[in-house]
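A single protein chain has been omitted; all remaining protein chains appear in their positions.
Here the chain labels run A, B and C in written order, and each chain numbers its own residues starting at 1.
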Amino acid sequence: MIIMLKQNHTKEQRESLLEALREYNVQVHKVQGESREIIGLVGETNRISTDSISKFDAVERIERIAEPYKQASRSFQSKDTIVDVDGVKVGGGHFMIAAGPCSVEDEDLMVETAIKLKAMGANMFRGGAFKPRTSPYSFQGLGKEGLRRLQVAKQETGLPIVSELMSADNLDMFVENVDLIQIGTRNMQNFSLLKELGKIDKPILLKRGLTATYEEWLMSAEYIMAGGNTNVILCERGIRTFETGTRNTLDLQAVPYLKSKTHLPIVIDPSHAAGIRDFVTPMSKAAIVSGADGLVIEAHPNPEKAWSDGQQTVSLETFESLVRASKPLLDLEQLQI
Amino acid sequence: MIIMLKQNHTKEQRESLLEALREYNVQVHKVQGESREIIGLVGETNRISTDSISKFDAVERIERIAEPYKQASRSFQSKDTIVDVDGVKVGGGHFMIAAGPCSVEDEDLMVETAIKLKAMGANMFRGGAFKPRTSPYSFQGLGKEGLRRLQVAKQETGLPIVSELMSADNLDMFVENVDLIQIGTRNMQNFSLLKELGKIDKPILLKRGLTATYEEWLMSAEYIMAGGNTNVILCERGIRTFETGTRNTLDLQAVPYLKSKTHLPIVIDPSHAAGIRDFVTPMSKAAIVSGADGLVIEAHPNPEKAWSDGQQTVSLETFESLVRASKPLLDLEQLQI
Amino acid sequence: MIIMLKQNHTKEQRESLLEALREYNVQVHKVQGESREIIGLVGETNRISTDSISKFDAVERIERIAEPYKQASRSFQSKDTIVDVDGVKVGGGHFMIAAGPCSVEDEDLMVETAIKLKAMGANMFRGGAFKPRTSPYSFQGLGKEGLRRLQVAKQETGLPIVSELMSADNLDMFVENVDLIQIGTRNMQNFSLLKELGKIDKPILLKRGLTATYEEWLMSAEYIMAGGNTNVILCERGIRTFETGTRNTLDLQAVPYLKSKTHLPIVIDPSHAAGIRDFVTPMSKAAIVSGADGLVIEAHPNPEKAWSDGQQTVSLETFESLVRASKPLLDLEQLQI
Partner (left out) sequence: MIIMLKQNHTKEQRESLLEALREYNVQVHKVQGESREIIGLVGETNRISTDSISKFDAVERIERIAEPYKQASRSFQSKDTIVDVDGVKVGGGHFMIAAGPCSVEDEDLMVETAIKLKAMGANMFRGGAFKPRTSPYSFQGLGKEGLRRLQVAKQETGLPIVSELMSADNLDMFVENVDLIQIGTRNMQNFSLLKELGKIDKPILLKRGLTATYEEWLMSAEYIMAGGNTNVILCERGIRTFETGTRNTLDLQAVPYLKSKTHLPIVIDPSHAAGIRDFVTPMSKAAIVSGADGLVIEAHPNPEKAWSDGQQTVSLETFESLVRASKPLLDLEQLQI
């Protein structure tokens, strides 16, 4: 950790800071620059919060050298984590393709869709039972009944189930019925919820916050891992930018960045990113060759009849051709489904 | 609601959309433009979610005419809402000044600080018992014990208590001990939590999400109001921008904007906005003359010893001179504390 | 164009607006909604600036239906534009790979690098003679002498030259020495310069502004085309986001979006996007499969000795393996270099 002192700090202000630093178990290196003094801290600095230092009057600003995350870090574990989602491996050369409608709908349709998607190449089935909606007047999902229908689809196909959890109140229900618990973009920094996830051992699909940095995202993964649950898959789903032609901007650079910084798998959701169904295939292909470990895709037999997010949902025909176009790319990247 | 059709839609795609529109209880107006057709919907369109329309292949994009929020809207209630926080009025000419340390600290210090702040002009006392921290390794607050200490400070001073709630699990504890329940920036779209807040009648201080638009913010207020709790105070606390010289960018235009769109009170938190204690006084003054209904300020007897957020916390001396400088401005704006 | 009136406009305000609308050669459709009145304009509305309407007191807001650009639009010309850069075709199935150092350096090194890059698969040679630098104290490029050295490299290899123009003062010099004139991100809305580019017939490589929307970018292309120069290639080079782990965020969704809206070619610059040389290969591959028409890549025999932008510059060995990895993808996409 590097501390840059203000140019015009007083002797008392400097002493007040140094006194505080002495209480940490770190070495203190002082470098007198041309225009200002710099203090370098060496030791277990990821235990020191930046705001415990920046509060001192003598301090101009602070830079961390070491990453603030630890267990999520590639330097903590160099080997790729392979997450096992009820038998389907993700990461380290294993590719996941989760597909299904945005919301859980009628039971027959769910089962029929799951059967077809599996035949086309999907290896997980996704559907929302609890829906985060910006309007209190919008459809909020089928709730518990939705999870039951997902279970029926699983029994028919064997596909592991992916579904979003919005509240710790429903955690037990999810542990029982869901194989990969999705945490949505708006809950990425719901720290109370993250702490609860650390106490279970189900795999977590942690979506990136709408405007979260990589570091904030990894810190949220760290929350879960610090609690003891290391089965975390990161999911890039588009970030908010000024562009209005698409709903969000897919950040594929996240893939090589995260591959260098963490051992956790990283998958791409091209449906939510653009919010436009025609973009799902090109962005899925781009995700594969950029090094991603999987895809999460909204697919529905009739997108115009989908209960939610229809505009970004592909038809089963499109999904089939998407998988067909992906095959040679997966081969080139030596990835196996 | 205006629906713009794609230029090259097919007859079937158009018919598929029109068929769906017939199921809503709205009038359908068609306008054939030079380059494309437009459909205007007239009626209770705030019950129609945009994604139930945009999913149709014929649709290029959609614009809402009416605001998606209802009870929060100035057209629903023209008169300013005045929220009563255990006797302290906020809105409609009544100005609140909540002050106190970021985190609840030692009991004696809390009581002593509350007494001084009250004497200087604060009419509420704030302090965090549950702290949202980006790192699982940072101090997470005193929890329930923190609320107890806030209660002691209230007993000594009579100042209503403001504190942040992070999880519905603690709601009862907050209803009992806190007078103005703060929802932090990261939970502005924690819809599960917002629904719970709708069921109580305690005043809520709803902070703006880090990159939320005014409309998203008002929709979160609507969540609470739709549940039956209309005691909502909005709090602007800075938004994320590309600027790194300050922590966040204070958006004071929010004040005149919200005054025109909603009847709810709007207050300003200049401490979190810049994250720099020297900016708290000028931005507090700017908030007052821009038309805000109050201030939320982090103050501490010794900011360098504050347990958290010390860099943005003002000393009691600074708080005193801030209030002194604010007095003539409050008079000019005809606001009463 | 759709005009939404304010809810509480007066009769006079409304009349004042309608009077102004009568002066335009457009049809005026009025729709009385539940909460407010809407006016639809039909006709040549791209000649009406939004601010000539929004200034009326009666107006709440305005939405354009037709795109504000015309010649750049896919509906103006459905067939892909193929730009001819001194014999190298770009667009409509023809793929360009421009490579070379950030700045023009020593003559021998330039010639030798161009020869090697050509052998490896590049079909254009790039180098900066005039450099836009945020600091007046940084190296500003070799200027005219730089263009001369690029010409020498061209004479030795036959590769067309790509270089950035910063000021209309140097336009003649560029027309004489450069085959594809690059307009950098900071000049995308230098309208005076864009107008001058409309008067020549050299191909233009128009980089996206750092935070420009697709529409603003296409409007800048329209400036050039409106002047008579239709040889415009669009170049996505990363946009500014909150992410600090990379310099900018590459927006590959721009490719399918622009392909649907414009007939102009779109190429990707993965070097400037991340600002990290290790990301150039994966993002180049992603660009190809997302449908891009080319790549612009910074390459140097010894990136650590590069005069500028070395951190994002790949070595010649890396460039060679990048092209090798791209070949099967170009084949799959049926693109020819």
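Just so we're on the same page, a residue touches a chain if its C-beta (ideal position, glycine included) is under 8 Å from a C-beta of that chain, and two chains touch if they have at least 3 such contacts.
From a predicted model like this one, the values you see are computed outputs, not experimental measurements.
Although one chain is omitted from the display, it touches the following shown chains in the full assembly: A, B, C.
Note that of C:179, C:222, C:236 or C:251, the residue touching the chain absent from this view is C:222. Summary of contacts with the chain left out: across C:33, C:68, C:160 or C:282, the touching residue is C:68. Checked against the hidden chain, the listed residues C:66, C:250, C:306 or C:323 yield one contact partner: C:306. Even with one chain removed from view, chain C keeps its contact list with that chain: residues 16, 20, 46-47, 49, 51-52, 54-57, 59, 68, 132-139, 166-169, 186-187, 189-195, 210-211, 216, 219, 222-223, 226-227, 240, 303-304, 306, 308-311, 313. Taking the whole complex into account, chain B touches the unshown chain at residues 211, 213-215, 239, 241-246, 249-253, 255-257, 260-261, 273-274, 278-279, 282-283, 285-291, 328-329, 332. Across the interface with the omitted chain, chain A contributes residues 2, 4, 7, 29, 31-36, 38, 40, 42-45, 63, 65-66, 75, 240, 242.
What we mean here is this: only the chains that are shown with their structure count from here on.
A turn of 180° superposes the CA atoms of chain B on those of chain C, with the angle given to the nearest 5. A separation of 31 Å divides the Cα centre of chain A from that of chain C. Centre-to-centre, using mean CA coordinates, chain B is 39 Å away from chain C. Work out the mean CA point of chain A and of chain B, and you get 26 Å between them. Shared contact sites, meaning residues of chain C that touch two or more other chains, fall at 242.
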